[in-house]
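The complex is shown incomplete by one protein chain, all other protein chains being positioned as in the whole.
Right after this comes chain A.
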């Protein structure tokens, strides 16, 4: 798998934190459980570097260390002044984006108080249910999944408090398992999850597989830029103490270009993207064009016609000659199109890009017969 070769590259290893000696099941069972070490471990990849391939038949894209991190603070999910305070503050803004894009996509009345009536929505990585509950209040049939058992328990207890949210179904499972069960949902929402998974390409494939035909997906994450390092890591974790130290790994952030590419490989297309900005004076988050720190993307499955055509004012028609094209956005006016001839070229770009800080330098360091158009 191209992605596994990517992850096994030595440079990635310097950036990844924990090296786990044994492969483990990622179903939320406690870590040290001798009886649960599965026998397929013998068949695990001989390369000892590949630590994140789970031994079960359904490869999971989760990271054990990340799960442990969240399990430790799960009691504070609903404490709006606790470690999840930024998430609570950002929640109305995220919901505003979800509401406007999903209402438009499913042609629902935006002035209705329960516009999602009849829609099946899944909240992947629901945590304590901060997103699931408002979605249920908006009328949706919500399923929430999370890999940490404690989170699911807390989410269930809190949702039972309000009759409008008590019909949310919470499961402690992973997206891959649901794909195996052939579940389909009208809208798949995975906010602030993809930066915590080990294999983002697999994760995106699972998200795409869970989306019904004519459905939609919404993904949000943090950008890997200098500004996001300064705000999300230095300011939020170390200076303002909004988040516990180590909540985020800057190296696992995805730039919008990378996310678009990964999603495109999973046969879904980014239709709309917006950023969140925080105004320190009013203390409020708002939607904006600035995607340099937090951003959210509305994604639709690609129909066969669309793979040949692009739309929107920032695009140029690119011939699809059997390799993936990367469309770069930047908040300025430059548009960079790289047409690369092989998967290896893409990998090379990604490897180089993780040590670079903006998309413009990516063009300089491109390797393996690139053809560049700078517009």
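Annotations for the structure displayed:
Just so it is clear, a residue touches a chain if its C-beta (ideal position, glycine included) is under 8 Å from a C-beta of that chain, and two chains touch if they have at least 3 such contacts; residues count from 1.
Convention: contacts and distances are computed from a predicted model.
When the unshown chain is looked up in UniProt, the name that turns up among "Distal membrane-arm assembly complex protein 2", "Cis-aconitate decarboxylase", "Glycosylphosphatidylinositol anchor attachment 1 protein isoform X2" or "Ubiquinone biosynthesis monooxygenase COQ6, mitochondrial" is "Ubiquinone biosynthesis monooxygenase COQ6, mitochondrial".
One chain is missing from the display, and on chain A it is touched by residues 78, 80, 88-89, 91-92, 95-96, 99, 111-113, 133-138, 154, 156-158, 160-163, 166, 282.
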